[in-house]
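With one protein chain withheld, the remaining protein chains of the complex are depicted in position.
This part shows subunit A:
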Amino acid sequence: MKEFTGRRYGVRLHVNHETHTLHVRAADTLLHVLRDQLGLTGTKAGCENGDCGSCTVLVNGTPLNACLTLAVEAHEQPVTTVEGLRGSEIQKSFVEHWAFQCGFCTPGFICNAQGLIDYVRAEHRHADDELIKEWLQSNLCRCTSYHEIHAAVKSVLDDGEEC
């Protein structure tokens, strides 16, 4: 049985292919550990209630709200933040499709979209508009760039199907 007892616990997080040993409270969310201890401020603190998706990161390849995940839950798990997706297909597609305005929601959208791309390619699934919509429903954009975001994601998925 794994136990984290006492005021501070040592956890090992594998973030964007770098391993970090950190001391956290069991009550610390992954969101605050990424931002405050690792300085990865691309992961945004929005509603902190699991509603807006702006804190979405990939944990073991699965999109999760970092505000609803304890850092201790991610112990020894690979974590990908938007900083780890620099130069990715989806980042370029967001730029090419003008899929952002203020940009606050963009990191969460990009991480979630990367999760969808990885899922579709691993499962050899066709990503129709309905599937894209179902995944992207998890993220809110107050600037309402939804059309452009959908187009950016679809573009990467369509390119993948042509390969």
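Keep in mind that, in the parts below, a contact is a pair of C-beta atoms (placed from the backbone, for glycine too) under 8 Å apart; a residue touches a chain by one contact, two chains touch by 3 or more; residues count from 1.
The definition used in the following text is that contacts and distances are computed from a predicted model.
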{"item": "Options \"Peptide/nickel transport system permease protein\", \"Acetyl/propionyl-CoA carboxylase subuit alpha\", \"FAD-binding PCMH-type domain-containing protein\" or \"Transketolase, N-terminal subunit\": UniProt name of the undisplayed chain", "value": "\"FAD-binding PCMH-type domain-containing protein\""}
{"item": "On subunit A, residues whose C-beta touches the chain left out of the figure", "value": "1-7, 9, 25-29, 32, 48-50, 53, 56, 62-65, 67-70, 72-73, 112, 134-135, 137-139"}
